[in-house]
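Submitted below is the structure of interest, expressed as structure tokens.
With one protein chain withheld, the remaining protein chains of the complex are depicted in position.
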Amino acid sequence: MTGPSTYKPTTNFTRWLDSRLPILRFANDTMTTFPTPRNLNIWYTFGAILTFFLAVQIVTGIVLAMHYVPNSDLAFDSVEDIMRDVNYGWLLRYMHANGASFFFIAVYFHIFRGLYYGSYKAPREILWILGVIIFVLMIATAFLGYVLPWGQMSFWAATVITNLFSSLDQVIPHLGTTIVTWLWGGFGVSNATLNRFFSLHYLLPFVILGVVALHIWALHVPGNNNPLGIEVKEPQDTVPFHPYYTVKDAFYLSLFIIVFAIIVFYAPDVLGNPDNYQQANPLVTPPDIVPDWYLMPFYAMLRSVPQKLVGVLVLFGAIATLLFVPWLDTSRVRSGNFRPLFRPFFFLFLIDCLLLGYCGSQSVDAAWNLGVFSIPLIWVARLGTIYYYAYFWLVLPIVGLVETPLPIPDSIARSVLGPRAAGVAPAE
Amino acid sequence: MADTTAPEPTRRDFIYVATTAVGAVGVALAAWPFIDQMNPTGSVLAMSSIEVDLSPIKPGQQVVVTWRSHPLFVRRRTPKEIAESRAVPVSALIDPLARNANLADDAPATDKNRVESKAEWLILVGVCTHLGCTPTAFEGNFGGWLCHCHGSQYDTAGRVRRGPAPQNLAVPKYAFLSDTRVKVG
Partner (left out) sequence: MRKTLLVLGLSLAATVTFAQPSTDALPPKHVSFSFEGPFGTYDRGALQRGFQVYKEVCSACHSLNHIAFHNLSEDGGPGFTDEQAKAIAASYRVAAGPNDQGETVDSSGRPLTRPGTIADHFPPPFANEQAARTANGGALPPDLSLVVKARAGGPQYVYSIVTGFHQKPPSWFKVLPNKYYNPYFAGWNISMPPPLADGSVKFSDGTPDNLDQEAHDVVTFLTWASDPRMEERKRLGLGVMAFLIVFSGLLFLSYRRIWRDAH
């Protein structure tokens, strides 16, 4: 999709700059004239939203780090000082904590968009893999960040998740406990752990930034996919990114920010856990240890397996599975719009993820009480985990082979513009 | 050849200008919390005033307390020290201004203008006006302070008598709450 650059510097200064560091040419080619399919819908806007929220998290994180103290005796109080004392500290903290949640809301929309429209299919496999890497880095960053306030959930979630590595003892004796002791810097989650988690939490977002740059580069080589899943064939199929998609993305971003603002200003603790407003106590475990909502589905998968090592493998396997999607899906057709057999399985998968999330949020021995008998949620989670794996390893390969797709349109321009397509030139 | 004039601004341009302008205002408003968070917090500002108990301080003695992160000299002068200070004409001083936050900026550095109602109590910000070191009391040739960093000397009213310090030691805002208690700041 990237043809030769059409940028022409018009002033003496821009010509001088262009011959030394073609940064304006780069901006022009990637964000202004970049030809983008004209039929992108709302589900394609989350990439821009994600970029904005990465910036929000980095900027709010840096100013919070001016006041936060990463010492186990002082961390909880330093967060309360930010909330009560620092000018607008409450706003910065609530933006950062809820920003993480909204970052994940956007990334889940973004991932499900990719799964539905076949955005991972050739030639975009590396784009997809980079995306999975970003997702893993996001989870790591969020986990590290959650420990920093040093509340009860911070401490106990850190204990549970780092303890997962001790399951490696079953693979090689002592390997797991050695690794866990090394992670902790002590005999348990302690000040040493907190300090290093702060350092890594500051580092990883910039690693994410680097991988995002690769992700956008990998996108710009073939150009965007689109809801029809067909290739861009002629100039009328596309519009320049600016002003068409800069303004469209800005509009949808402003709607997303309205929802974000409602949470930050009117319900800032609704996505969090009250137990984290209690200072960490290594001697008292809270009744239910739960991560934040965006990790609930994975938490449910982990808990659904009674054996520790297998549970860990199921958890990491669920994310690792995503790396193979470009090759697991055998369909010749990209977009779910034209795949009638695929669609119900996809929506079932979506419901499955939501259901797993619900199971993860409840206590281990919770159950659905239906009058006389009850169904333990652990069994719901088990079935959910089985379907999760079955969707990728059985459904996608098989459905792609046996499905009869619907007739696919031949032109993006004609499907958007109708009979007017022939005479329309892309706007300046 | 016909005259060409700029096209009239259309309604279409107006909406883009309005959107960009409102967006710019929004960015500026959004930036303010990020800047203001670096300003001193409420708990730091709560320490901006302190009260000092003067009763344990004997004549000829100095006590140093912390005020707004700096040393504060609270010195009870002997009558001899007061007399020495009063004998110096303002014209002989390196810095003729009182540097007293309780008075106008142009008040002269008479001994009276360096204290409050009680002349025996001299309260000064203990930061050398040269480069910020803490001067040592009862040293130097003028009975006041000597700054060991670069040799500045102050007299018994805290006025600079030998440089390189350019200004007299600052007198902070203060008021007596009673004979034995003063509020500074």
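Each chain carries a letter (A and B) given by its place in the written order, and its residues are counted from 1.
Keep in mind that, in the parts below, contacts are C-beta pairs under 8 Å (C-beta built on N, C-alpha and C of every residue); 3 or more make two chains touch, one makes a residue touch a chain.
Source: prediction; values computed, not measured.
Asker: Touch partners of the unshown chain, restricted to the chains that are shown, please.
Answerer: A, B
Asker: Which of A:A218, A:V333 or A:V416 touches the chain that is not shown?
Answerer: Checking each option in A:A218, A:V333 or A:V416, the one touching the absent chain turns out to be A:V416.
Asker: Touching the left-out chain: which of B:A18, B:I35, B:A92 or B:A175?
Answerer: If we include the chain that is not displayed, B:A18 is the one touching it.
Asker: Any idea which of A:T6, A:S199, A:T285 or A:S374 touches the chain not displayed?
Answerer: Hidden-chain contact among the options goes to A:S374.
Asker: Among A:F13, A:F26, A:W217 or A:F251, which residue is in touch with the absent chain?
Answerer: Among A:F13, A:F26, A:W217 or A:F251, only A:F251 touches the chain that is not shown.
Asker: Residues on chain B that touch the omitted chain in the whole complex?
Answerer: The missing chain touches chain B at positions 12, 15-16, 18-19, 22-23, 26, 29, 42-43, 46-47, 50-51, 56.
Asker: Residue-wise, where is chain A in contact with the chain that is not depicted?
Answerer: 38-39, 77, 80, 83-84, 90-91, 94, 239, 243-244, 247-248, 250-251, 254-255, 257-258, 261-262, 264-266, 268-269, 274-275, 277-278, 287, 367, 369, 372-376, 379, 416-417, 424, 427
Convention: only the chains that are shown with their structure count from here on.
Asker: So, what's the distance in Å between the C-alpha centres of chain B and chain A?
Answerer: 52
Asker: Looking at the complex, which residues from chain B come into contact with chain A?
Answerer: The contact residues of chain B facing chain A are 23, 32-34, 36-39, 41-43.
Asker: Within the complex, which stretch of chain A touches chain B?
Answerer: Spelled out, the residues of chain A in touch with chain B are 59, 63, 66-67, 81, 84-89, 91-92, 250.
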